[in-house]
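Heads up, this is only part of the complex; the chains shown haven't been moved.
Order as written gives the chain letters A and B; numbering starts at 1 within each chain.
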């Protein structure tokens, strides 16, 4: 049995024009694994900000993770994006799965402008590049559900003692999603994305465990 | 033993800034396979136009293929590109592997402006998309060695009776090539590229055999 604590990995349901969501598939693929003594809990959350936040809150309560890795889809990006910052704004270019289209509302009224990810981004990046996986550190997670979730979880745990490490990883489209569209968007194989997450989990699991 | 004739697949050596070339790896991966009764001969040709042409001529003489599928690398493209046309011009943005940098010379002095690929591009495209592999029909193979080879082989077999079908397929960068560079270029897994070639070979092998 593992005693290194738990790592929560979340993916999103499909949304907008997309019939699939690689973040959902990757989260399911790693669910139940044990990495360097840490148990991985993979879960799928809805593409609607109130319910997404509630789902994450319930998972934090249940899993009590030492780290949270949110995953999401970033159509049009060619590489895995390690997000450095979540900002306190929701501005949607398309409605969420409940039909809501935010137009500048804050993620958390009265909250700070932004939070930085607390995952070890540089070490994660080095691990991915060393294995030949295209990746970079991004400074915008957009203003849709992905950014909202990164911001909201960091806001939710801000007073925890100790807080779990929290971050967000954006994934490219799957090849079949590009083939099904008429676009010239870049894509990445699911196998490579799952391997990327394995590397990220290994780096995150190796971080010193916060005192309890 | 197969009696459906041979299909020649060529890839290129690495060139310019690239330490690898997926076209070489794919050509080697399918070498020796039998597809719908056709024997596949995979070969690697040099990135230098005189020697590339000579290498292809020797392979045509030796293999006497019913079809020729040239493969090459197109850094920056996100999808597998089925090339429709080879044009009679060489204009290199970087030198070839012999240090030669063409500046508008024809591939074949006195030759026609262009040849169309004689592979069944529409059927190849349909087969790729049906399997979820990003692909499209391209109308420019550039003006480097790839275009030269497409044009030159079509020019070489123009009077054969019957000529083999001839075409060119451009491949994206491999993920590790993007990871090793500082670029935001799209990439594609080698596994997916090899699968794409398997599908293409199946379509090409199903074409009626030219009478001899």
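List of remarks:
Everything that follows uses one rule, which is that a residue touches a chain if its C-beta (ideal position, glycine included) is under 8 Å from a C-beta of that chain, and two chains touch if they have at least 3 such contacts.
This structure is a prediction, so every number in the text was calculated from the model and none was measured.
Here 2 copies are displayed; the structure file describes the full homo-oligomeric complex as 4 copies.
The working rule: only the chains that are shown with their structure count from here on.
In whole angstrom, the spacing between the mean C-alpha positions of chain A and chain B is 39. Across the complex, chain B is touched by residues 78-79, 128-129, 131-136, 174-176, 178-180, 184-189, 191-192 of chain A.
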